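Every protein chain except one is present and positioned as in the full complex.
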Amino acid sequence: MARLAIRMPKMSMTMTEGEVSSWMVKVGDAVETGDVVCEVMTDKVDMEVESTVSGTLVEIVVETGLVDVGEPIAWVEGEDDGGAFGDLLSEPDPEPEPAVPSTDPGDLGVPDTGVPDAEAPSTTLAAETRAPLAPPEADQGAPAGPVAAVPRARALARQHGIDLGAVTGTGPEGLVRVGDIEALVASATDSPAAPTPATPAATADPAAPAPADPRAPSTTDVPSRPAKAPQDRRTAIRVAVARAMAPSAAVPQFTVWRELRLDAADARRGRLSWTTVLLRAYAASLREVPELLSRWEDGRPGPSTPPSIALAVATDRGLLVPTFTEPDVDTAADLDGEIRAVVTSAHAGRLDPSYMGLANASLSNLGGMGVDRFQALLTPPQASVLSLGGIAQRPVAVPGGVGLALTLHAGLTVDHRVADGAHAAQLLERIQHRLDGAL
Amino acid sequence: MTSAPLADAGRARHALLTMWTIRRFEEAVDDLFARGLMHGTMHLSIGQEASATGACMALRSDDAITSTHRGHGHCIGKGADLTRMMAELLAKETGYCRGRGGSMHIADVATGNLGANGIVAGGIPIATGAALAYQLRGEDRVVACFFGDGAANEGAFHEAVNLAAIWKLPVVFICENNKYGMSFSTEKSMAVAHVADRASAYGIPGVTVDGNDVEAVHAAVADAVSRARSGAGPTLVENVTYRWKGHSKSDKNLYRTKEEIAEWRALDPIVRFEAVVQERGLLDEAAVQAVRDEAMQAMREAVRAANAAPDADPSDLLDAVFAPA
Partner (left out) sequence: MTSTTLDPGAPTAGERDLTYSEAVREAIGQAMEADDRVFMLGEDIGVYGGAFGVSGDLFHRFGGERIRDTPISELGIVGAAVGAALAGMRPIVEIQFSDFTNQAMDQIVNQAAKIHYMLGGAASVPMVLRAPLGSGTGAAAQHSQSLEAWFAHVPGLKVVMPATPADAKGLLLSAIDDPNPVIFLEHKLLYRTSGPVPVEPLRVPLGRTAVHRRGADLTVVATGVMVSRALDAAAVLTDEGVDVSVLDPRTLTPLDDAPILEDVSRTGRALLVQEAPGHAGFTAEIAARITESPTLYRLLAPVRRLSGLDAPIPYAPQLERASVPQVDDIVDAALTLMKES
């Protein structure tokens, strides 16, 4: 005979303890396997507990009250049939079970996939779905594509007109972080060389094309900037010019000069304005020097895009810069009418949105204001800007002495990152060639 | 290995040992669960041992079975290893499914067990497809498809039995009618008296037998198997039986009376078979006791060995999602 336990049974997947509420048997009673011995309240309902053993009840451990699952609630003297399998789990460990052999698939004609074993290559899936994705270009030296920047840093750079390619990122593998942009913005504001918000370059060059990128003026203020009084329109334009032109100081740029001869063109231009003639010549010539149709963006020259030229128009309300997309395509007469209409509406303070596209070059003409020649500043990310001085009869060398010719001094300012002096010279040469030929 | 349980002492001993092994396995599971030592849930077939045993004894070793959520008996009947079964339930690396499957998904391809199934009727179309594979390859193998009375009301049952019937596939559909689909009785779930009555709708034979009589189960399934093997197509065999325990470990038995359970316990298939083999003089009392002892000893060894095995390892959980090419 042996002392056999009746234990608090686990009667649902969630049950961890039960409360004995009443006993149906008493010490000294005979019990059989399956006899109801007591009632237990669980987390769900009242349950009857059946004896798992047979014999004579010799002790009730818990008359009423909470008992953990698996703990004895009563003891029975009886024959041990070995059915207390749970006891086996707390025995000292026997020899460990050998590893499972592979099943024999041949018997059923089932393909031998086997039980995956330790040698099976098993990392592919884990790598595919779990491992952090490595940057595809991480191991390829200088990365192609946009400069790596966290999204907020990119937005901030755009807001302040900062070229990400010019920023040294302090993150892993040169990643530009928000702090990198903030530091640049702070140093630009604090610099003694730039005591006023509007940069000297912008204020000293009233002819510099204003923002050709419509996003710049439309960008909302830096969120951290304190609230301020509404700006008048003039102030708003100065702020917009400042925002667009300050980054120009970070662009390595140079200017080449040429005195363009206009007699041949003048003979043929009829009623066309000089602006029309020169805008078309500039656009058509740019197509022959594709380097100058590229914009420097995110640390690399972007793809060449069709000529799209911002025309600086000084108005009473400030500088406006309508962009003419491919002005060399339609007839000169059409363009002439178009320019007149756009300039007229610009003076009225209106600009059709279709003239607010992204430019890759600018044309600025101060000739009508008595200027002989001037150096224009690039509007990033444009690649070039053509400045035009006054048109006049000027002494020129002619065979055998000095003569007069109708000329203007043109200055072509170029972003050195996308093109060299030779490209600039070539462009001016092409312009002269066009002026000498069909307009 | 396909002769009847009462053919000779050896066969009688095999049948009795199989039934006791199933009983002991279920009791071990019950005990381990009740003591909070086993995870999850499981569905016990105590009281139904004659169905699994008689049916599997009518199969060749290269025949296949599909099983159900109440499938421990089918696994054991088809020859599965007790230690690997128990290891699976104890969440061990050496379990049949390396701890990925548990009670409801034990399969043993080596012994022709294509798998238990956690979805009611999920295995019926699969059994049909395995039989189609055998037919296409010209093999004379048969699939025995176990399912419960509840599965007979699923669409999968009707679709799969119809496919097997029109293609005369070598499959035997074995319905273990234990009277309840969870709590819903067959009296309420069917308008026919027997699941086997439905066979006529598919143009195949249907037979209802006492599922607690291992000899009767074997006879019916053996007929069906030879019919299937001969190319005559499927048969629907209904073994009427009873599960002593609740549907699962959350069942309070609120839908049936103590009296009904007691009536069926009196029809214990193991006790009945022990009496028959002694009446027929195939085994004496000592031999019967030796079988009981052997089953208990084997089960205790299986629990010990399974418990000693390493726990299932989570480090390579993604490895077995796809079979390697």
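Residue numbering begins at 1 within each chain, and the chains themselves are lettered A and B in the order written.
FYI, contacts are C-beta pairs under 8 Å (C-beta built on N, C-alpha and C of every residue); 3 or more make two chains touch, one makes a residue touch a chain.
What you see is a predicted model; the values in this text were computed from it and never measured.
Asks: The chain left out touches which of the shown chains?
Replies: A, B
Asks: With the missing chain put back, one of B:P5, B:G54 or B:G95 would touch it. Which one?
Replies: Here the residue in touch with the unshown chain is B:G95.
Asks: Decide which residue listed in B:L32, B:I46 or B:A130 touches the omitted chain of the complex.
Replies: Answering carefully, the residue with contact to the hidden chain is B:A130.
Asks: Which of A:G34, A:P252, A:G270 or A:P306 sits in contact with the chain that's absent?
Replies: Looking across A:G34, A:P252, A:G270 or A:P306, the contact with the absent chain belongs to A:P306.
Asks: Among B:L114, B:A224 or B:A309, single out the residue that touches the unshown chain.
Replies: Within the whole complex, the residue contacting the unshown chain is B:L114.
Asks: Write the list of subunit A residues that the hidden chain touches.
Replies: Its contact residues with the unshown chain are 103, 108-111, 113-116, 128, 132-138, 143-151, 154, 175-176, 298, 302-306.
Asks: Please output the residues of subunit B touching the missing chain, sorted low to high.
Replies: 64, 66, 95-101, 105, 107-109, 114-115, 117-119, 122, 124-134, 136-137, 143, 155-156, 159-160, 162-163, 166, 319-325
Definition applied: only the chains that are shown with their structure count from here on.
Asks: From the C-alpha centre of subunit A to that of subunit B, how far is it in Å?
Replies: The separation of the two C-alpha centroids amounts to 60 Å.
Asks: Touching residues of subunit A toward subunit B in the complex: what are they?
Replies: Subunit A reaches subunit B through residues 7, 9-13, 16, 34, 44-45, 47, 52, 68-70, 81-86, 88-89, 91, 93-100, 103-105, 107-111, 113, 115-116, 120-122, 125-126, 129-130.
Asks: Quick one: which bits of subunit B touch subunit A in the complex? Just the residue numbers, please.
Replies: 24, 27-28, 31-37, 40-41, 61-62, 64, 83-84, 87, 92-94, 98, 108-110, 112, 114, 133, 137, 139, 249-250, 252, 265, 296-297, 299-300, 303-310, 316, 318-324
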